[in-house]
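With one protein chain withheld, the remaining protein chains of the complex are depicted in position.
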Amino acid sequence: MSLEVRRVTKAFGGFCALDEVSIAVETDALFGIIGPNGAGKSTLFSVLSGFMPADAGEILLDGHSLSRLSPHARARAGMVRTFQVPREFRHLTVRENLMVAAPGQTGEHLASLFLRPGQVRREELRIAQQAEEIIEFLRLTTVAELPSGSLSGGQKKLLELGRALMVAPKMLLLDEPFAGVNPVLTGMIVDRIRELNARGIGFVIIEHELAALTRLVPRLAVMDRGRIIASGPPEKVLKDERVREAYLGAVT
Amino acid sequence: MFYLQLALNGFIQGLVIGLGALAITLVFGIARFANAGTGDLLTAGAYGALATHKATGSLVLAGIGGIAVAAVASLLAYILVFKRLMGRSVMALLLASIGVGFAIRAFHGLLYGHSQYVFQIPLSRPYVFFGLRISALDLALMLTTALAVAMLFAILHFTAIGRQMRAVADNRELARVSGITVGRVMTALWLLVGAVSAVAGIILGMKTVVTPEMGWDMLLPLFAAAIFGGIGSPAGAVLAGILLGIAQELSTPFVGFTYKIALAFAVMLFVLLIRPQGLFGTIERVR
Partner (left out) sequence: MEGYLVAIGIVVLINVLLALGLTLQYGRTGLINFGHVGFFAIGAYTSALLALQGVPLVISFVAAGAFAAVSAWPVGMVSLRLRDDYFAIVTLGFSETVRIVISSEKWLTNGMQGIPGLPRLYEGIGGGLPAQLAVLVTLALVVIASATMIQRITNSPFGRVIEAIRDNEEAVTALGKNPASFKLRVLAVGAGLAGVAGAFYAHYITFIVPDQFGPIVTFYVWMAIIIGGVGRISGTLVGTAILMLFLEGSRFIRDLIPAIPEVEMASIRLGVIGIALILFVTYRPQGLMGDYTQR
């Protein structure tokens, strides 16, 4: 799945959050986005996933324009985003959070619920197994039956990631997946992302954890004040003067 | 000419709707909930005026009496019910306001019975301007409304308490933190809401009849106008009310008398779907 963002612009009143942002992410790429706070990174995700309309510009998924697709349709098309601040279903347990994310469930159709109970049951077992696998992988076994509202911040982040994985998307937009996650687990998630990427899933990752990100992505873009100020391989980008200025302020 | 006369009648009806919508939008903007008991505050004003008129024979005193009754009823509703529910869910406040409306309606039904009362207004020949008939009462009511609206706007924009009310409407937390006593603002709000509703109810009562259901029957047009004008915009509410009143009257030759309420409903739907902020509202989250 390829993603092409062409000169996307989004303003809130007088404030320009996205200024003609253009990115091209090839099929099954691993692409990073970094930048200081307020640069517009999460806004970009919101616009890409359809939660906010763009004022101008185009978004193309596999060559097809997304402008007509509602947010849930874009997710169904294969592009799934996570949220920077986790949005867990707090009254549901961790396990239920994961299970509800599975796509195409027969049990979500009222008629099928009553006419094909056997199939619904079988699917539930399969989905439960999938969820179990993710629970184990993300080290959430001890809290699996707890309401997700009672998890710690880091655990909620993991759940957010786990839920997105359950959807089996073709491209994942991850918003700060490593924030609040311990280094060992971060390493395991990095490995898992590489694994999934090898199987054909593309990733666009916003992160502040530069250590983890630069190990993972061969290409990244830097945003500052709504614009892309640099893009390319991490070693080159991080040495760029403009990037340092953006993070540290202009060097006098 | 026929249509202009209809429009004129609609204009006066529109004043009722506009004032009622004003009461709704004030509560929505400052206390942040939809008060479904607003209609019954109108009724309270009408009955208050009726009783005062019977007692004193003076229309002016009747007006004052009606305003006083409704203002007190409104304030009581706040103190006894809404105050305890501030911060609770939408459902809680909505249902409580329905309950308040029911209670007021029951009170009127028991106290005054269900027969229709009419204001004993001295008959007079209507004035005729350019072929349009307009009675002295209509002129007086229009003047009273203009005065009431003007006073309300003056209070909102030129007094300290009015500024505080607008501050709370803009940002409640910030207002509280900057030292505004929310309690006092609320008291002022609910007294004003009662007064405005009373004027609407009195006009309605004088132009038609006074029954316990009169205000509740108007609830949908009131909400429609509040939404049409833009929730939170007092000017919008009044303007939208007038427009809706005129539209309702102009539609009667085509859709018949009984579908007037349905027209209000249609307008409300149209606004919510096409332009949810209404005429002058801010892009409030309607969705």
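Chains here go by letter, A and B, matching the order in which they are written, and residues are numbered from 1 within each.
By definition in this document, a residue touches a chain if its C-beta (ideal position, glycine included) is under 8 Å from a C-beta of that chain, and two chains touch if they have at least 3 such contacts.
Treat the numbers as computed from the prediction; the structure is a model and nothing was measured.
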Self-check item: Residue touching the undisplayed chain, where the options are A:Gly107, A:Gly154, A:Gly180 or A:Gly232
Solution: A:Gly107
Self-check item: Chain not shown: contacting residue from B:Lys54, B:Arg84 or B:Arg275
Solution: B:Arg84
Practice problem: Among B:Gly57, B:Gly109 or B:Pro253, single out the residue that touches the unshown chain. | Solution: B:Gly109
Self-check item: Sole contact to the chain not displayed, among A:Leu60, A:Leu92, A:Leu146 or A:Ala179
Solution: A:Leu92
Quiz prompt | On chain A, residues whose C-beta touches the chain left out of the figure | solution = 49, 51, 70-73, 75-76, 80-83, 87-92, 96-97, 99-101, 103, 105-110, 113-114, 120, 123-124, 163-164, 167
Quiz item: Residues on chain B that touch the omitted chain in the whole complex?
Solution: 33-34, 36, 81, 84-85, 88-92, 94-96, 98-107, 109-110, 113-114, 212, 219-220, 223-224, 227, 256, 258-259, 261-262, 264-265, 268-269, 272-273, 285-287
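FYI, only the chains that are shown with their structure count from here on.
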Quiz prompt | Geometric centre distance via CA averages, chain B-chain A, whole Å | solution = 49
